[in-house]
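All protein chains of the complex are present and in place, except for one that has been dropped.
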Amino acid sequence: ATPDSALVVAWNIDAISTFDPAQVGEVVTNELIQNTCDSLVDFDPKDESKVAPLLAKSWDVSEDREQITFHLNGNLKFPDGSPATARELAWSMQRVVLLGYGNASTLTEYGFSKDNVKDRIVASDDSTLVLKLDNPYPTNLILQAIGANRVSALLDMKTLVSKEINGDMGNKYLATNTACVGPYRLVQWNAAESIVLQANDEYYGEKPKLKRVLIRHVAEPGTQRLLLTQGDVDIARDLSPDDLADLDGKPGLKIERVLKPQLFFWTFNAADPIFKNDKVRLAMRYLIDYDGLAKSVMTYLGVPRASFAQLGAVGALDAEEGQPFKLDLEKARALLAEAGYPNGFEASVLFGTLPHSAPIAQSIQQNASKVGVKLNLERMANAQLFSRIRGREFQTGMLAWQTGVPDAHGNASRLVYNPDNRPEAKLTQIPAWRSAYQNEEFNKRIQQALLEGDPDKRNQIYYALQKDVMEQGPMAIMFQMYNILGMSDKVKNWTWNGFRVYYDVVSK
Amino acid sequence: MSDVSRFLIEAVGLSVSFGSQTARTRVVDDVSFHIRKGEAYGLIGESGCGKSTILRALSGLNGEYDGAFLLRDRELPKKRDKDFFRRVQMVFQDPYGSLHPRKIVERVLAEPLAIHGFDRHSERIAETLDAVGLGPSFRYRYPHELSGGQRQRVAIARALIIEPEILLLDEPTSALDVSVQAEILNLLKRLRLERDLTYLMVSHDLAVVAHICERAGVMHQGQIIEELSAQQIRQSQAREDYTRKFLQASIEAVARRTEVEA
Amino acid sequence: MDKPLIDVKDLRIRFESAHGSHEAVRGISFTIGREKVGIVGESGSGKSLTGRSLLKLTPKGAKISATHMRFRDIDLLEASERKMRTIRGNHISMILQDPKYSLNPLMRIGNQIVEAYRLHHRVQPAEAKTRALAMLEAVHIRDPERVFHLFPHEVSGGMGQRIMIAMMLIPEPDLIIADEPTSALDVTVRRQVLTILDELVSRRGTGLMFISHDLNLVASFCDRVLVMYAGRIMEDLPAGDLHKARHPYTQALLESLPRLDHPVEELKVPVRDAAWLNGPVYRNGVLA
Amino acid sequence: MTDKAMTSPNVPSSGLLAWLQAPVPTSPFHARMQQLWQKAWRLRSNVPALFGICVILAILTAALLAPLLATHDIYEQNLAMRLLAPSAEHWLGTDELGRDVYSRLIYGARITLYIALLTTVIVAPIGLLVGTTAGYLGGWVDTVLMRIVDVFLAFPNLILALAFVAALGPGIQNAIIAISLASWPPIARLARAETLTIRKSDYIAAVRLQGASSLRIIFGHIMPMCIPSVVVRVTLNMAAIILTAAGLGFLGLGAQPPSPEWGTMLSSGREFVMTSWWIAAIPGSAILLTSLAFNLFGDGLRDILDPRHG
């Protein structure tokens, strides 16, 4: 049984290593940060592509769209009761750029740099924050990217500065602590064991319904299931699809799901003599049994999706247009013949430990064998998979990619856009570069869309781009993944979208 | 006696110690003796007096001794060479432990031939088996298929097959029953004559030593306290008290029976 | 000597093996009273098996059968394991050949003796210890108090053998089976051990079954001798009548030992005759 | 000898039996065959060992005749028929991609046995060599070798294995090497212990006195004596090897999908334990049965080969 005042969650939280908003990139911590550190603005719970006020109760955009002025809530306080102001926020955001961890790119992409960030993110007074941009980006995009994101968490500057080690701006301290304004605060974290979030009494907004959120690390899906059915946890986050299917409709339980901005794809190395051929890559797409997989392995896990822009994003093709492929061996054979491989070829497929990788890979392998393509599967630890892919040491590989913004630009800028394809450029954070794929024309269209002021025109550019990339792109996108969980029906008001889970409104 | 050398084998001031530095005991203490070619020399003494230790030192199984062994007046290196093993062979006390349990007789006998590069393996094996009184039917048997006496014969055959000059015998019959002991003793006696062998034989059984050897050293607490001829042993002509007691004990049992018989 | 302690008739011990079943003891009959009976014979003739069968401690694969095998009035063949436990040690005990292996290496010698005593006598440990010390003294151990606390590896072979004797005699059994108790000892020690055994046995009137392969030794020590060959008793006669032995095997055994007082060029070796296997056997010098 | 004469042999029913039971062997080959025969004879009454042998033979047969015994293509997927319970069509049900578990199990025996047996074949000689050398030569050789053994023993196996993928790349062969690397030290220790008792024996002293080199003694005299216990020991390890192989599978070592290796089948069945129990239970039982068979057989071997336990 679980206490009435607490939400008890079973979740695989192996991967947590820090709570520094400048550094985290991983799903679990991301969710925790979002519930412990409010950002400037929020994703609208009902429609993730819209933004809603959070720290900022309102904002003004300059005529030229190059300056945004945020007006913060007046009574912001850190959990220890000390006041939180726009100055701390400015410092927090500058800090992200100055530290230069992975999340810095959220800001650097829009013209902020180590040299200019102090001038471009400024607090004009205690409750006003001004962002100065270098280009007239679409305001919604900027708000999603910068405002609704980890990078605009309001950190407790005084504490962090006092805990500073070697100029890390409190990075080490944040490895095991949180120090922000948010509905909850972290009170206990035992790595790979449990996390306890406690409601923040000093919170400026509406107080959370539940006093505590307890997350227990449970790696085994079967174990999670038992805990859930026995009522020892309220929510199980990593149930296997078959368990979900089995539990769906059982009394006392419910299944909740929401599409997340994560795409599972099969990426090809365009530097490989075989896969540099567009036709070959296209042929591979016809070997994927989207339908069959969706109805079996991927039920409860995701929906077929071939476009780089996830469903729910601004500019994304709809479900039908965004997935025009189906298993078609004839077509694949014909394409291979055109590409000069009438008898197929042999290639390797790397994949990691995601549970659905193996069945998908095997399914494709089986189909490929029918057109003469012999795929050798190589399973490995995720960290090893990433090293291989980042180092361009692969022929093909299967992995997932999650974007931070509900806008087609998010993925376009990573999965398609590649400013410099030279190996020594080492743009390892860009999947397109990892695939050694560069298309100047696509690059141009992406740039153009980015600065297009008219939403309709902008969408049109993306629609066309998506269709072209589906034919030629360096990765065969296969599924957009669900966030899915099993939950006791005692839990009320579970609220989430693809980008955010709202613990504070949950009640029991 | 050979012209070249007075003695075939000579031990000079031999001492052997065992144990770590803290608890070191001298098991053989300044022992000297010599054996002429064709002679059979015995070492007698009660259990634990150091007889086997001398044999092991001479054979090279234990290289850590003080003093020297001379073979034809030449000092033997502490680490014996192959030539030494060619000329000196040893027969162990326990026939049950001295044959490799997983090797048939033929392989046991073929091994020394291979090591020393002899030819005509098959013939030599047959000849030697014959010499120790084992027929060809024993050639392909495993040790566990042989009786103790037969095993000891195989062990003797193994020692003889490379035609050594000297045989070291460490209580070769003490593990055998008396009837088999008789067979082996007869065999040893015969072989010595036939092949002009030299024996160094260790035993605690006076009768056995007297039967085989011309001369014997009596050992007590690591020293040879006196040397007796076979004749002296039989007639209990000992100088030392200890030897007399030792001889007495051996004779008594037999004497009692004679008494009963009479 | 009225009623024998042991009365065995037609004892057979069989083993199953790859070569078919194999009889190691083939129908032997004998009795033992309060006397010293020697059993001689070459290795493998079945001496030990006979001895052990009296205690029902034969190896697992052995199958014992007999017309009867009695200890006093108890039929050993029928006796339950529980019954046997009261007999073992208390009434019949056995001295094993090699003290090096026959004593528990991790138990102090004294405790092993005390255990043997207390198994059959309900006494306080202190009293048992006194008895054990007395027994050690009885087997001529010089410093019993010290030896009591030693471990088996700390005593010499001769001492070990004496300890075995002490341990087996302390419950005061009626019959002792000594299985080659001296073959591992050198002459001097052997003599001491035999003397002690003789003393104790004759003082208490215990029956002794003395197993050995040395006919000369047995003859000088025992009252009666049984000569075994290939699982059969070939000859059964008083030690004093040994010179009247009829069986060629017995005769050869007598001659096979080298003797100090009687040098020979060649020792006599029993020439084993296949006819012996099922041939005639002799009792008291006459054909049985 | 006497006991031979007393034996009443079963009446030989054939020439071969007579030959095998002949009291006197006439050639080395004959002697060896007689040995074998006697051992086989002793095995006859060892029911568990016989059971073990039968099961091993059955599994080997299944592996050899897999193409004949299998009822389905082991790679043929049918997503519509996934996770079916055992039925007349699919005797042991289907797996997560709708493949026939029975057929995969039969084919899997090939890979699984290959891994288990090859590992054994690698581990035993290495362990033997190191153990006997250390034990026989003693001194600093012993010290050095045993320290190495200790280090390998104390080293977490998974790390060793991963290092191996790095050095050699993935594949079954490399998995075998990786597992071997982790399993030879215990064997070496066993062999060394055995050697320490053997080296004191007279028959070793005897060959030394014939002038035999250390090499000859180790290979020709000591190793044969250690083999039985090592073989026994190694058969005990079968299950562990199969399970380790499965564990390495997810690091990219060992059998890769879609190969039907039992350990891999077992670990992919883990996901379905709560819903489709047979997916894990069937390969699990197969591993259990195989391991049981090897163990029983190993015990039988020990009883036969090792006189000290006989």
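Think of it as A, B, C and D in the order they're written, each chain with its own count starting at 1.
The definition used in the following text is that a residue touches a chain if its C-beta (ideal position, glycine included) is under 8 Å from a C-beta of that chain, and two chains touch if they have at least 3 such contacts.
Here is the rule we use: contacts and distances are computed from a predicted model.
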* Asked: Which one, "Acyl-CoA dehydrogenase family protein", "Na+/H+ antiporter subunit C", "ABC transporter permease" or "ABC-type sugar transport system ATPase subunit", is the UniProt name for the chain you do not see?
  -> "ABC transporter permease"
* To do: Give the residue, chosen from A:61, A:122, A:175 or A:329, that touches the chain omitted from the document.
  => A:175
* Among D:21, D:103 or D:295, which one is in touch with the chain left out? -> D:295
* Among A:44, A:232, A:246 or A:321, which one is in touch with the chain left out? -> A:232
* Missing-partner contacts on chain A, residue numbers -> 1-3, 6, 8, 10, 14-18, 23-26, 100-102, 104-105, 172, 175-176, 190-194, 214, 216-220, 222-223, 226-227, 229-230, 232, 380-384, 386-388, 390, 401, 414, 426-429
* **Touching residues (missing chain, whole complex) on chain D** => 48, 135, 138-139, 143, 146-148, 150-151, 153-160, 162-163, 165-167, 185-186, 189-190, 192-193, 196, 236, 239-240, 243, 246, 251, 266, 270, 273-274, 280-281, 284, 287-288, 291-292, 295-296, 299, 302, 308-309
* For the chain that got dropped from the picture, name the residues of chain C it touches. => 55, 57, 81, 85-90, 93-94, 96-98, 101-107, 115-116, 119-120, 151, 153-154, 164, 167-168, 171
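FYI, only the chains that are shown with their structure count from here on.
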* Going by the stated contact rule, which chains contact chain A and chain B alike? -> D
* Structure fact -> The chain whose C-alpha centroid lies farthest from that of chain C is chain A
* Asked: How far is the middle of chain A from the middle of chain C, if each middle is the mean of its Cα atoms, in Å?
  -> 89
* chain C to chain D: how many Å between their CA centres? -> 47
* Which residues belonging to chain C are in contact with no fewer than two other chains? -> 42, 44
* Pull out every residue in chain A that's touching 2 or more other chains. => none
* Show which residues of chain A lie in contact with chain D when the two form their complex. => 221-222, 225-226, 240, 242-243, 245-246, 289, 292-293, 295-297, 353, 355, 358-359, 361-363, 365-366, 369, 376-381, 384
* Please name which positions on chain C make contact with chain B in the complex. => 42-44, 156-158, 185-191, 194, 213-217, 219-220, 239-240, 242-243, 252-253, 256-261, 263-264, 266-270
* Interfacial residue positions of chain B with respect to chain D in the complex -> 59-61, 82, 84-86, 88-90, 92-94, 97-102, 104, 106-107, 111-112, 115-116, 137-138, 140-142, 144, 146-147, 150, 155, 158, 162
